[in-house]
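Left out: one protein chain. Kept in place: all the others.
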Amino acid sequence: MFKGIYTPIVTPFTQEETIDYGKMKHNLERWGKTPLDGIVVLGSNGEFAYQTSEEKLKLVDFVINNFNRDKKVIVGTGCESTRETTYLCREAAALGADAVLVLPPHYYKGSMKETVLYEHYMHVAEASPVPVMIYNMPGNTGINLPVSLVSRLSAHPNIAGIKDTSGNIVQLSELIRDTAEGFSVFAGNAGYLLPALSVGAAGATLALANILPEDCCRMVELFNQGNMEECRELQLRMLEINFLVTGKLGIPALKAALDMLGYQGGMPKRPLLPLSEDERQIVKNVLEKYGI
Amino acid sequence: MFKGIYTPIVTPFTQEETIDYGKMKHNLERWGKTPLDGIVVLGSNGEFAYQTSEEKLKLVDFVINNFNRDKKVIVGTGCESTRETTYLCREAAALGADAVLVLPPHYYKGSMKETVLYEHYMHVAEASPVPVMIYNMPGNTGINLPVSLVSRLSAHPNIAGIKDTSGNIVQLSELIRDTAEGFSVFAGNAGYLLPALSVGAAGATLALANILPEDCCRMVELFNQGNMEECRELQLRMLEINFLVTGKLGIPALKAALDMLGYQGGMPKRPLLPLSEDERQIVKNVLEKYGI
Amino acid sequence: MFKGIYTPIVTPFTQEETIDYGKMKHNLERWGKTPLDGIVVLGSNGEFAYQTSEEKLKLVDFVINNFNRDKKVIVGTGCESTRETTYLCREAAALGADAVLVLPPHYYKGSMKETVLYEHYMHVAEASPVPVMIYNMPGNTGINLPVSLVSRLSAHPNIAGIKDTSGNIVQLSELIRDTAEGFSVFAGNAGYLLPALSVGAAGATLALANILPEDCCRMVELFNQGNMEECRELQLRMLEINFLVTGKLGIPALKAALDMLGYQGGMPKRPLLPLSEDERQIVKNVLEKYGI
Partner (left out) sequence: MFKGIYTPIVTPFTQEETIDYGKMKHNLERWGKTPLDGIVVLGSNGEFAYQTSEEKLKLVDFVINNFNRDKKVIVGTGCESTRETTYLCREAAALGADAVLVLPPHYYKGSMKETVLYEHYMHVAEASPVPVMIYNMPGNTGINLPVSLVSRLSAHPNIAGIKDTSGNIVQLSELIRDTAEGFSVFAGNAGYLLPALSVGAAGATLALANILPEDCCRMVELFNQGNMEECRELQLRMLEINFLVTGKLGIPALKAALDMLGYQGGMPKRPLLPLSEDERQIVKNVLEKYGI
């Protein structure tokens, strides 16, 4: 069963838009020394959408071989076609992935009815050598996976959990209520980490944990200790920086913040543009206000 | 400062669509003996939208005179026009209301810019003899009050709190973070009572508390005792019945549930229609499954 | 059968927020001399939402007695409750209204299912002494009346047409295809007058016709003459001023434009605020660019 705090790691690019493996190695070493339970490579914040399958697999190989072996590596393998998705699941498993995170196909929104998505996920679950974690990300996909669908899928022995980034705390509660014993419900954003823990989330996959892995893990610890007061204080304090790097300014801000904190964020890949000088200053100010 | 659990009481109607004061009296007596901190009369669940100002004031008078004097009565006074809203605030105060709950004007959605809403609420706050509680209810109004607006309004000494029914737990957290000391942030739906308490909500105004006042209050008690396990268990158990009476089947289901539990729900007012026999059976089954 | 161009007349208010009947009379006289087929009193642009039933009926009486008897007067009577709606329909008919325009109840959005709305409109149609025109206005109500519902309602002999302000031209086409013989489908905004005529709309109710009645009527004339070139040119030219007074700046801008063109717009009623000086200048510039 998956639990604890994971971070969907960013992918540093060079000015020429190729992956900057030197920077990646630097970051992996540092994340490996934090209390993080694991990482997700090729999540949304890893700019998976800008990489071909070939580029993805080369990156996965590198990450698995350069990250702390005691921690887990989950690989984002969701593609629009079922065929490409299952291909990536098999290859990622062969490279040593602990699990795969599968975004639903979403381009043909009108056709992604519950039956179609059910068949897709069941097919992927059958084909994948490692456990499947469902990835609900309506903000980017425009599709929200219904609780009824996830509930049915949770009965499959190879479907291990869900990362829910809907931000709907009632839905997250219903997922906990309606999914199979041992199925892991993860929060998908640090903005509601404490509320998610309060209703029984097993863990969380947080972009914010790229830059604040210790504090994100600290919240789980405080919660488990029953120290609600400090946990709440930390939750409220995190909101502003979290919104900046996962909402308002997105991946380029997350990369800029990494640079400011001794990690190496690198360039985003176009069409994403690096921050302007004014935007960098905003990130700097918010980090300082946060207290780092 | 307002805190604890309130319920927006339903208004029982007769077959002829007039208020059934006998049933109202019966319910008021019973609610008065529960641990509820107070009630809201003429909230959304009170079908305020179907009553004229004259009918509203007669009802307010009756409720205040027939409810436990040790508990608070908040009156819904929001209207489309600023003038009618301030009129109702003054009259409600004269009748003995402890506070007023003010829904924003929303018909001309495109024109309800932050400045317009700010001026409206400031004007109402100046005019109202009793404290104003803001009522954010995007599901019905189609308008979500921005945190920045509420933050500014919270500085007014006569604006005492907000009932936020957006269901966005991050927004609710931001409201707690950004509003003035002593300003009460209330959750607006029982579906996220525990998450709201976990981030510091002062209380909640819950339609579900019409039928389950004891259990809603029990959750606050469990939370304050640090009994997170039982609190979570109760939260998850409440979700289904709560969704049925505040979401899927709405006010007619809430009234039917009241009837089943020894309260007197009465008829809804048209265009709302009473439940069909099949729908009543659904409510019955869910109540039984809940354990009453 | 209703056809041609109507305008939903604005209601001029005084500084004290009472109806300015002097200004209303002035406007009625002038609109009476234009080629308009009729007017709608108490439509959205008439700020119906800010008036009590008593104020509404006094206004209706005044308008009917001060407008060109050769043109039609339609009265907006839609309220949240079925009872108040039927009351206003009867009273408006007694005062001489040619028809009533009925907005759907919409506050309890989740409960406004097709059955509920069907029963509501059928009840109103039975009760109203004059023909009912349905008013679909999703931008303000948050509810879009499905074609299937309108199709069924169109079979009632006292339901005469629909004003569709959804802006969805395919839906408007489907309404024309699926409603009963003799049922009038009206466009609800000048932004798509020509497209609506092209698919067979019987007419239009246009806020823009408050200030440009001649040009709106001219478009119908050009279309009927088969002069598509000039009709298109006029349609494109109208877009900017139309968006300004019905979208971007709304009713206060429409009133300001009336003032600039020799009508008397008067004050809007709070929470609506009069235009700032900068906004007035924008309206002036766009009117000049339009060529008046």
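Going by the order they are written in, the chains are A, B and C; count residues from 1 in each one.
FYI, a contact is a pair of C-beta atoms (placed from the backbone, for glycine too) under 8 Å apart; a residue touches a chain by one contact, two chains touch by 3 or more.
Since we're looking at a predicted model, the values are computed, not measured.
With respect to the full assembly, the chain omitted from this view is in touch with A, C.
The chain omitted from view is touched by exactly one of C:Gly22, C:Gly182, C:Gly200 or C:Gly262, namely C:Gly200.
Looking at A:Met112, A:Val150 or A:Leu175, the residue that reaches the missing chain in the full complex is A:Met112. Shown as candidates are C:Gln51, C:Ser173 or C:Asn210; the residue that touches the absent chain is C:Ser173. Touching the chain that is not shown, out of A:His123, A:Arg218 or A:Arg237: A:His123 (per the contact rule at the top). Think of the hidden chain as still there; on chain C it touches residues 167-170, 173-174, 176-177, 189, 191-192, 194-200, 226, 228, 232, 235-236, 239, 243. Although one chain is hidden here, its contacts on chain A can still be listed: residues 17, 44, 49-53, 80-84, 105, 107-112, 115-117, 119-120, 123, 139-140, 142, 247-248, 250-252, 269-273.
Quick note on the criterion: only the chains that are shown with their structure count from here on.
In terms of which chains touch, the assembly is arranged as an unbranched chain of neighbours. Chain C has its Cα centroid 34 Å from the Cα centroid of chain B. Our note on geometry: chain A versus chain C, Cα centroid distance of 50 Å, whole angstroms.
Multi-chain contact residues of chain B (touching two or more other chains) are absent.
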